[in-house]
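Below is a structure I'd like to ask you about.
Take a look at chain A:
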Amino acid sequence: MSGAELVEGPRDYEATLKAARARAESALREAGISFSVEEGKGFVDLVVDVDSIVKAAEALKNAGFTHVVSVTAVDYPKKKSIKVAYHVTSYLDPEIVGGIVGLAVYLPREAPEMPSLSGVWVSAEFMEREVYEFFGVTFKGHPDLRPLLLIPELAEKRPLRKDFVVREESIYEGVPERVRRG
Partner candidate 1 sequence: MAPRIGLKSLEKRRTLIDGVRSNLHVLAIGVKYFVNPRRMTLVYPKEYPRLSEGYRGFIILEKKKCISCAACARICPSAAMKMIRVMEPDPKHPEKPRMKQYPVINYQRCIFCGYCVDVCPTEALYHVNYHDVVYDNLAEMFWDLDTFQKEPEYKTALEGRPVRIMVHEELGLIKVPVGEGG
Partner candidate 2 sequence: MSLAEVAAAIIGWPPVWQVLVIGFLGSLVIAVLAVWFERKAAARVQRRLGPYWASPRLGGLLHLIADMVRYAFQYPIIPRTVDLIPFLAAPIAGMVIALLPLAVVPFTSNPAYWPLPPSAMEYSLLIALAIVTLPPIFIIAAGWASNNPFAVIGGVREAFIIVAYELIAILGFLGAAASTGTFNLVAIVEAQGGIMWLAILNPLAFLAAFIAIVMSTSAFPFEIPESEPEVVAGPFTEYSGLLYALNMGGAYMRRFALSIILALTFLGGWYPLVPGEGLLMGYILPSVVVVVKAVIVVLAISFLRAVYGRYRLDQALDLAWKILLPMALAGIALGLFEASIGLT
């Protein structure tokens, strides 16, 4: 991984993303992991099985994806699942630098559990703690799984799940009597 002559001028992100996607797909194929692809604008998600995610992560790491930019979890109550996507990219490989590839799994909504990837990517540590407190996903093997941002009582309510409802006030609500009289 030579660094010095890395980036010169402005780059074409579409090309970078294409290269990153090709790199990630071939790495997963070489490791013998089956995956499906979900497209997005500006990134791509590779969905794998929860059993093979550690192997897949190691394959991606060896392919040059150095760090996690986001552990993105999305709650789908209709599908009864929570999607956890590790969006990874590289700082050091000139070909794929900045290209965002997601390594995603779907977990059941009841008692979601998956192995922690912070052993593979150190940068995932705090983000996994975040997903743990907001969605209740338990990461097995995480070195320090505690709530990061919330106080424990709130973390127990899993605030970012869709069944934790925060309501907006309507445009007539909350006017004190003095003002309402006009």
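The candidates were selected such that all candidates are chains of the complex that A comes from, given by their letters.
Assorted remarks:
The rule is simple: a contact is a pair of C-beta atoms (placed from the backbone, for glycine too) under 8 Å apart; a residue touches a chain by one contact, two chains touch by 3 or more; residues count from 1.
Because the structure is a prediction, the values reported are computed rather than measured.
Within this complex, the numbered candidate that touches chain A among 1 or 2 is 1.
Those residues of chain A lying in contact with candidate 1 across their complex are 4, 6-10, 168-169, 171-176, 178-182.
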